[in-house]
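Removed from the display is one protein chain of the complex; every other protein chain stays in position.
Chain naming follows the written order as A and B, and within any one chain the residues start at number 1.
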Amino acid sequence: MKKIALAMALGLSVTALSAAPVKVGMITTLTGGGASLGIDIRDGFMLAVKQANNPDLSVVVEDDARKPPLAVQIADKMIQREKVDILTGIVWSNLAMAVVPSAVAQGKFYLSPNAGPSALAGKRCHENYFNVAWQNDNLHEAMGSYATKTGYSKPYILAPNYPAGKDALTGFKRLFKGKLAGETYTKLGQKDYAAEIAQIRASGADSIYFFLPGGMGISFMKQYTQSGVRLPIMGPAFSFDQGILKAVGKAALGVKNSSQWNKDLDNAANQAFVKSFSSEYGRLPSLYASQGFDTANLILSAMKTADVKDTDAFRAALNKADFNSVRGDFKFAANQHPIQNIYVREVIEENGVLTNKVISTALENHSDVYGAKCKL
Amino acid sequence: MTLTLFFEQLLNGIQFGMMLFLMSAGLTLVFGVMGLINLAHGVLYMVGAFACALVAGITGSFWLGLVASLIVAAMAGALIEVGVIRRLYKRDHLDQVLATYALILIFSEATRWLFGSFPLYLDVPDILAQPISLFGLLDYSSYRLFIIFVGIIVAIGLYLLITKTRLGMRIRAGESDREMIAALGVDIRTLYTLVFALGAALAGIAGALLGAVQSVEVGMGGPVLILAFVVIVIGGIGSIKGAFIGALLVGVVDTMGRFLLPYLMTFLFSPETAANVGGALSSIAIYILMAGILIVKPKGLIKGAGS
Partner (left out) sequence: MMLSVNREQKLNISFIALLFILPAVALSMDEPFYITLMTKVVILAMAGVGLNLALGLGGLISFGHAAFFGIGGYAAGILATHYMNDELLFSAFGYEYFGTDNMLAIWFAAMFVGAIAAIIIGYFSLRTKGVYFIMITLAFAQMIYYFAIAWPTYGGEDGLSIYVRNNLFDLNTLDPIIFYGICLSLLLLVTFLVSTLRNSHFGSALQAARQNEQRLASVGIRPFGIQLTAFVISAMATALAGALFADLNRFVSPDMLSWHTSGEIMIFVILGGVGRLFGPILGAAMFIVFEYYLGGITEHWGLFLGIALLAVVLFARGGIVGVIAGEVKHD
């Protein structure tokens, strides 16, 4: 839980408006399983903060170790003691569900740089909650649509047996038109997939879609490659993103995965981001880093036009999303979740490093289905 | 469902069981000889996997990595034994649980400090990367067959070690009467360090073997540790034979449960409910198995030395 207090020397500020300083509290996962995601979000966020060099913005970062009660405790501390104006940083849906409802009820802003549980997009949406990444179903819907377009007729789909896993497969099925060869829910944290791979082989499937975040996905891919089953694989970006590809190895080559961002997206903001991130941290940025970067820039853009103490004005400024997103066009839907393109990427090898290349656009200006239930 | 699929799943279960055996053999040996509950056994599994990934990454040879995992885990085991564990033999189980839990925290954080939070890369050697055809019926991963093979070799090796060698004789003596063998003039300290290092080496090699098909990351030892405990409790704590039987039982029940339960539930419920109930049941199948066995046989299937 390193505290990074950015007390920058007072210089000539470009922002003419002399608003009250903004304090951001970042709660993210820096230790334990999945720490690499939180580290990327933090690094992306801090890069944007550093580049902006705005003395009115300060950030405190703490580690939640992926434990919901600890995340709640840190949120309480940041609100009650640090008196932050904005909270952000949470990687996981279950931690977001623990922290977000009570934080926004206390009048704080929450900007999600990763998790997008359906409840917060629909029935439980809140005027102070903004999602800068995606609604949880989005990337899966994109792959469902891609599978239909590609002409797969019998995909086998699998995900861990927990809410995000069920959302994933529901999302895939929503836009997939056809029959499934099979549908399996695996144990959360499972590392041996021999039984599932055998079933896939026996099912006569023509393709595979899986959502197995973190170590589960690494394990599945390695075991799949050795099994001798040779079906095309699809997944959301999570199992094939920059941070994880090295561990998956060449097994991932050729896999199609969906993402709202990639490092080769052709816009100036993105090219500058990829370059500066690589030189700052000595590694290629991931999806999560791009989301952290966008979140910080969204806050900075709102600070230009509104005072954070004037909640209504600041909310309106956030809602305009007047910043250059590294994913290109970006705006908020009525439920304050993104409207954005989602792309299909392919894993390739580039100068000896595994990475992704955009091959097509799966969904254009896509938002989510839960917005209809949101009364904002 | 075909017979081939059933056979393949059975093989998968056996393979999973063999890997569990490698993990639990050391755990049960340490309990049988020294009467120690070692929660830090999972840490040694992680150490083995990291050593293998590191050496294989530098040299490009999986086999050198495997050797390294054996040596590094054994050394780490000896270090832990001399530094900490040695002081715990005369303590009650509670102190042992807490001290070895503390070791988990220490080793996990230290490993993260050294290697960072991103998973490491480790792949199977080229020679075992391709599946082979079994009786012309199915293509099966040659690496998984290799794991079954290693499990059998280790089981035979341990059997010979314990029944045929001097060291084994002392281990058996130590299991039945700890004061006795000290009286016989056996250097009990060295014996204990050796046994602990042996158990650690087995955990290390299990970590390296499994690391190649799973993810090598900090915290990978936790879930496996719990499974290994389930295995030795079912088998009877302290008994290598019990660990072997328990491991195969857990491996087969877990694999078959994941495969058959959701299928069987479709006869009882609607497809969606069946997926829910089947999924929930299969994730707790081995715990039900364990509780069931302990209710009938409160000391496990085979009477071990530690009971």
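Criterion: a contact is a pair of C-beta atoms (placed from the backbone, for glycine too) under 8 Å apart; a residue touches a chain by one contact, two chains touch by 3 or more.
None of the values given here were measured: they were computed from a predicted structure.
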{"item": "Which displayed chains the unshown chain touches", "value": "A, B"}
{"item": "Hidden partner chain, touching residue among A:V24, A:M46, A:A98 or A:L158", "value": "A:A98"}
{"item": "Touching residue (missing chain; options B:I58, B:L98, B:I156 or B:L264)", "value": "B:L98"}
{"item": "Identified contact with the non-displayed chain, of A:D40, A:E62 or A:D294", "value": "A:E62"}
{"item": "Interface residues of chain A (partner: the chain not displayed)", "value": "1-3, 30-31, 62-63, 67-70, 72-73, 76-77, 80-81, 93-94, 97-98, 101-102, 105, 117, 161-164, 166, 185, 187-188"}
{"item": "Absent-chain interface as seen on chain B, which is shown", "value": "31, 37, 84, 87-88, 91, 93-95, 97-99, 101-106, 108-110, 112-113, 226, 229-230, 233, 237, 276, 279-280, 283-284, 287-288, 290-291, 294-295, 298-300, 306-307"}
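We adopt the following convention: only the chains that are shown with their structure count from here on.
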{"item": "Residues of chain A touching chain B in the complex", "value": "30-33, 35-36, 39, 161, 183-189, 191-192, 194-196, 198-199, 201-202, 214-216, 218-219, 222-223, 225-228, 243-244, 246-247, 249, 251"}
{"item": "Residue ranges of chain B touching chain A (in the complex, touch as defined)", "value": "1-2, 4-5, 8-9, 12-13, 15-16, 109, 112, 117-121, 123-124, 128-131, 138-144, 210, 212-220, 223, 255-256, 258-259, 262, 275-276, 279-280, 282-283"}
